[in-house]
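Notes for the one structure printed next.
All protein chains but one are shown in place.
Showing chain A:
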Amino acid sequence: MARNPVTWLGSPTFPKAAKEALQDTQLRQNLRKATGTIRGRREAAVAEMTDWEQLRVAGEQIKDDVLARLDTLLVQLEESVTARGGVVHWARDAEEANRIVLDLCRAEQADEVVKVKSMATAEIGLNEALEAGGVHAIETDLAELIVQLGDDRPSHILVPAIHRNRSEIREIFQRRMGVEVSDEPADLAEAARVYLREKFLTTRVAISGANFAVADTGSIVVLESEGNGRMCLTLPETLITVMGIEKLVPTWQDLEVFLQLLPRSSTAERMNPYTSVWTGVTPGDGPQRFHLVLIDNGRTATLTDSVGRQALRCIRCSACLNVCPVYERTGGKSYGSVYPGPIGAILTPQLVGDLHDPQAASLPFASSLCGACFEVCPVRIDIPSVLTHLRAEVVEAKGRTAESVAMAAAAWMFREASRYEKAQKAGSLARFLARDGKITSLPWPGSKWTSSRDVPAPPAESFRAWWRKNRG
């Protein structure tokens, strides 16, 4: 079987990548500023809701119900989409999904397609596969465009270019668009508008993801801010939507929960500027050909794990990234996957499904287990519990190799703020992380943790308290 492109080929293990990232002070500054801003705003947006906890519980329960009835609901979705003139395709893995999309583009004789940001297509490496097949995919989301024009990789679920500040973005735009532009965000946005306008008006095929699909009506839902989504979903003749099989909700009414949870958790708004809902094909309005590609790519394997499957509740809001102390310091690219941060640490290794893949197996150790991610997660994914569960599985599979010892020690260190800070101040953190397998020379008893196969006890409250005080 082909490797799962959810992790980037050749990525170092998390401890190694983190070591490099920790030396990049510009990156740390950019991230600290951006996540600091969004943390505060999310908290205010949530505080306004008196029924937030009840919404979270409902969100969790609806998604659990989806996972319990996934086969029936998918068949129902297929029926409702087909009844409204759409065509449904199924793909076992990334390769199969990419082939389906490429064939659809070829059938339309399209050598260029416009894309609205979608995690699913990033996960399967669709752009690269299309390019190899002679179809150029143009990213239209501002942050994706920054990543694409910068020949870069994404570092955040919602804002893939979060690691770039305005002057870096200005430099990329000037170089790639050949225009003079200031570093004012409004001017940068204007430059993107002008750059993409003609593409929107002339491209005949669009590719999107989906935030939700409603099984009983066949309606697909996309939330966005800029209007690039509306452009892609409205103007082209053909629309191809790629989504993970878990993105369902059973009924239209269930959306009332997620349309409240998602915007506040992701962009900290009462509502994002635009949400589009369409059901199959509407004569006289929008694309007249609609294809829905349902992808598995490791999801059914994840479903078999009774602890790990809750990761499939994720609605990709990115709140867990924004509150994560490890993410803030190491940046998203250290995780070597389109899914970084706490959700990436539990979802990526499960989608890869190979405990002997050293990079994927290192991800569950990329956490301090402080518990902040669970507190903010709108669908109440108990990320710390899944992390400890996956760590145990990795240790079980690998035995006590030098590598697993190093990762366990890294995890141990991330757990305590004081250790972490001390190590960072002394500059020894970077040194420590470089030393896979040379743990014995280090001044702390990392071996204590690894001498038993027991998983570490979840969060030391002290870290949480410390984090609140210092960064919250």
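Methods note: a residue touches a chain if its C-beta (ideal position, glycine included) is under 8 Å from a C-beta of that chain, and two chains touch if they have at least 3 such contacts; residues count from 1.
Note that in this section contacts and distances are computed from a predicted model.
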item: Chain not displayed: protein name in its UniProt record ("GMC family oxidoreductase", "L-lactate dehydrogenase complex protein LldG", "4Fe-4S dicluster domain-containing protein" or "ABC transporter ATP-binding protein"); value: "L-lactate dehydrogenase complex protein LldG"
item: Which of A:Leu235, A:Leu355 or A:Ala392 contacts the chain that the document leaves out; value: A:Leu235
item: Of A:Val46, A:Ala122 or A:Leu196, the one touching the omitted chain in the full complex; value: A:Leu196
item: Given A:Val46, A:Leu77, A:Ala122 or A:Ala143, the one touching the chain that is not displayed; value: A:Ala143
item: Touch list for chain A against the chain that is not drawn; value: 30, 33-35, 37-38, 50-51, 54-55, 57-58, 61-62, 64-65, 67-71, 74-75, 84, 90-92, 96, 140-143, 146, 159, 161-162, 165-166, 169, 185-186, 188-190, 192-193, 196-197, 200-201, 214, 217-219, 225-228, 230-231, 233-235, 245, 252-257, 259-260, 267, 269-280, 282, 284-286, 294, 296, 300-301, 303-304, 309
